[in-house]
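A single protein chain has been omitted; all remaining protein chains appear in their positions.
Right after this comes chain A.
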Amino acid sequence: MGLRIAVGIKWVPNNQAVRFDEKTGTLIREGVVSVVNPHDLDAVELALRLRDKYGGSVVAMSMSPPSATKGLEHVLGMGVDEAILISDRAFAGADTLATSYVISHALERLGDFDLALFGQETIDSSTAHIPAQVAGWLGLPYVYYVNDVEKLDEGQRSITVRRLLEDRAEWYELALPAVLGVAMKSQLPRPVRLSHKLRVRTENPIKTWSNEFLKLDPRCTGLRGSPTIVSKSTWTPEVPRRKQIIDGPPEEAARKLVDILFKEGILR
């Protein structure tokens, strides 16, 4: 038997590489490569470790445009067993509520899963909404910032996790199925192996679930199903700063700076 683990991944522009056209205020998309959201790779790694220890299978799901196939191939290369692309024009432009609505229905269609894992947040929008909202739609227990799984009791149908908050560590036991948000940088994602990619490509190709398959009311998905809308955008107003460069050799510049900081009462 073993565990059936679903892991959600997002295909995102690598925001370290994003630049703006200062004249038009638009994103320069040319040459911006997309990647699997790095924090999702922690979730994939945790899923694979659990599968390796307890047996079972890992299915990766991504609600994205078709280009995300590349991202699914990446995690298949890490050793994920199956991959599903949830993709339809009807899902486009979704905010987090409409996105989580579709993902939760896809998880229902997937059927008996024990765990749904997600990265803590994405590098493009960093809302951290999806894991909690999926749990909300499905009425499942959930917890964020999971660093480690201490115990998985298949007989009792429960999992014990440890998580870290600002000032404390907490251990929770959750009934299965459960939703976990995996803490960023908590795992060391394994490298991609070409042999995994090739095997999956022949044995178990990436499936695409469109709305023809999920049969959701288009009033509940995509832009139409999104309560939030971006009504306008502006440049971030710059915080007024003095921008004063202190010249001189390092020792002298340091002395001048310390003088200023004491004079202004910033240092005492």
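The rule is simple: a contact is a pair of C-beta atoms (placed from the backbone, for glycine too) under 8 Å apart; a residue touches a chain by one contact, two chains touch by 3 or more; residues count from 1.
As a working rule, contacts and distances are computed from a predicted model.
From the set "Electron transfer flavoprotein, alpha subunit", "Cysteine desulfurase IscS", "Homoserine dehydrogenase" or "Inner-membrane translocator", the protein name that UniProt assigns to the chain left out of the figure is "Electron transfer flavoprotein, alpha subunit". Among A:33, A:194 or A:266, the one in contact with the hidden chain is A:266.
Per the touch definition above, the residue from A:60, A:184 or A:200 contacting the chain not shown is A:184.
The missing chain lies against chain A, touching residues 15-16, 18-20, 25, 27, 95-97, 100-101, 121, 123-130, 132-133, 135-137, 139-145, 160, 164-175, 178, 181, 184-185, 217, 219-220, 224-239, 241-246, 249-251, 253-255, 257-264, 266-268.
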